[in-house]
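With one protein chain removed, the remaining protein chains of the complex are shown where they sit.
Now for subunit A:
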Amino acid sequence: KCPSHHESVINTKWEFSPPARTHVNYEVKEDVAVIRMNDPTSKVNTLSVQMQNEMIEVFNEVLANDAVQSAVLISSKPGCFIAGADINMIQACNTSEEVTKLSQEGQKMFARIEKSPKPIVAAINGPCLGGGLEFAIACQYRVATKSKKTVLGTPEVMLGLLPGAGGTQRLPKMVGIPGAFDMMLTGRNIRADKAKKMGLVHQLVDPLGPGLKSPEERTIEYLEEVAIQCAKGIVNKKISLTKEKGMMQKVQDYVMGIEFVRQQIYKTVTAKVMKMSKGLYPAPLKIIESVKAGLEQGPDSGYLAEAQNFGKLAMTSESNALIGLYHGQVACKKNRFGVPERPVKNLAILGAGLMGAGIAQVTVDKGIHTVLKDTTVEGLSRGQQQVYKGLNDKTKKKTITSFERDFTLASLTGQLDYSGFEKADMVIEAVFEDLNIKHRVIKEVEAVIPPHCIFATNTSALPIKDIAAASIRPEKVIGMHYFSPVDKMQLLEIITTDKTSKDTTASAVAVGLKQGKVIIVVGDGPGFYTTRCLAPMLAEAVRLLQEGVDPKKLDALTTGFGFPVGAATLADEVGIDVAAHVAEDLGKAFGSRFGGGNVEVLKTMVEKGFKGRKSGKGCYVYTPGLKSKDVNPDIEDVLEKYKLTPNPSSDSDVQYRLVSRFVNEAVMCLQEGILNGPVEGDIGAVFGLGFPPCLGGPFRFVDTFGANKLVEKMKRYEEVYGNHFTPCQLLLDHAKDSSKRFHK
């Protein structure tokens, strides 16, 4: 019985097969193990628990396999290596200790990769970010494709985190201390050719065109072939892993070896971070701390500091806010209205001003034929020049070639008449903000466009239904509120009336997404969402000026709270005339809630020609070519005329007076159904108006700060300044019941 029993054991051993792996697999080609990653549940690979577990399993098998001398790590997804760690994994943790442990597990896994006796070559095509990059730099060798999709980077800082799987320790050694700080503190993406120059990758592979397979498929295959060659080369010593250092490198290493120099670098970098972040963001400081610990006290302290700091950061409200924004942004890059019936192939833009030309610029390079129409030759050529300049700047930065610039511009037609509008799928008007003019335009356009054509209006405050009143087909009318400068500002606010058809909305969102925008879709009303939130804050800013607060002080207080631009500067950028116009319109629509500052202040400034930056004077005086600006001395007379006696107000009170009015109005928009939800409210405020990203938007701010505390402050201000501080009902509800939260 014994032998047979023995036999059966052997049999079961032979028949036993481990549960099929779904994310990581490998194949041995000659003596090279090709490890392929592919998350079947997603378009991108992330270092999820499953991915990590299967990776460790495969890695162990590869190490144990005597037929294997080296390995290649590659993704089976044509467009993505590893996009990063799985954020949900971090968010599932409740304490910083748990996160620290996550980090330490990652560190341990990559330490094993780094020390692997069998060289591992990372073959990178597509994004290699965050944890993906940390994985790649733990490998012995890196080969990357020159594809435009291939980018390397450590974007953790943008989520309020740090590279927590050895990144802060390995990067300084690989690309030098300044280079590593630059990567980790900015989180910017690095293209393959730059990465090669920095020493982040060893070898580049060109993307291939059509052959006997699709270009994408063959390119990955080719990358694998080259990576296998490299792996073999390392094993048979044809490729050396210790690179001969150039003279510059030796000098740099020598300089960095001096402790004093390093201390100076830490000091300079910290000072720069403090200046940029106003101390509102803890992550950059923790990154510096972790790098410093590793370099000054050795790897053990370094890795420990990295893991502990990672744990601490994951529990901060800032990180929570930034991750919330990341999720929000992903959500706002989807079209929840479905696929439009007809894709927009021909787009016409009316008005070649700053906005019109800006819209043309972000459209023309997306394969959409764009018509830019103006009424005068001068206006048109200014707009065409703006588009040309935008593209030419990219040529100078070498992100596109001069040929690509010319090719792109071939899709732009500048004209003064309506010829060709019979082919337009969508018209976006960006003419002067005057209802009569808009009515005239809509009638002119509707006479020439085909029945399916959508009419979108780019207005910042005029209610869309008022504009649509002149239309013979209001279901095709929609608002598309772009932000200036259009090529830089990510947000697009789309406004639908109750008559706008779903397909019209779907089409507008599709165009916006093509233009690369983050989109919120809001209901119609004076000021929609964004302008409506901004107006009360600006009214309060005017009041503060009337109370004698210096514009520079006002700016310092707002930026100190986390706004990227101070309130006075913002008014100048928007244009004092526009601000006056909007304040008056919205004041009429909403009454005393939009009071506080006196509109006459703005009006008087406009009369005197102080229209803001565009006129050279506003709250400040702008001298061309000069970066610094002085307070406009002539506004003192204006402010003197409308002077209010200040109630004693602390700096913090000044900040909360501004912010609470913004937040209250935002909550009110949700209460009135202008907003679809708090996510879009946060995204709109942050990406369109510069609401402090570290607070995550007005709704996240209420959740974090506490609705009751905010209401308490507002009630105090209400007593002193009046009813524009009256909290809205929804805010009161949240104050009453602390379990009510905007974000789960």
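FYI, a residue touches a chain if its C-beta (ideal position, glycine included) is under 8 Å from a C-beta of that chain, and two chains touch if they have at least 3 such contacts; residues count from 1.
Note that in this section contacts and distances are computed from a predicted model.
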Choices "proteasome endopeptidase complex", "Sorting nexin", "Neuronal-specific septin-3" or "Trifunctional enzyme subunit beta, mitochondrial" - which one is the UniProt name of the chain not shown: "Trifunctional enzyme subunit beta, mitochondrial"
Candidate in contact with the missing chain, chosen from A:Q263, A:T401 or A:N723: A:T401
Residue, one of A:R21, A:R112 or A:R218, that touches the chain absent here: A:R218
Touching residue (missing chain; options A:E57, A:E97 or A:D206): A:D206
Hidden partner interface residues of subunit A, rising order: 203, 205-206, 208-215, 218, 222, 226, 229, 401, 403
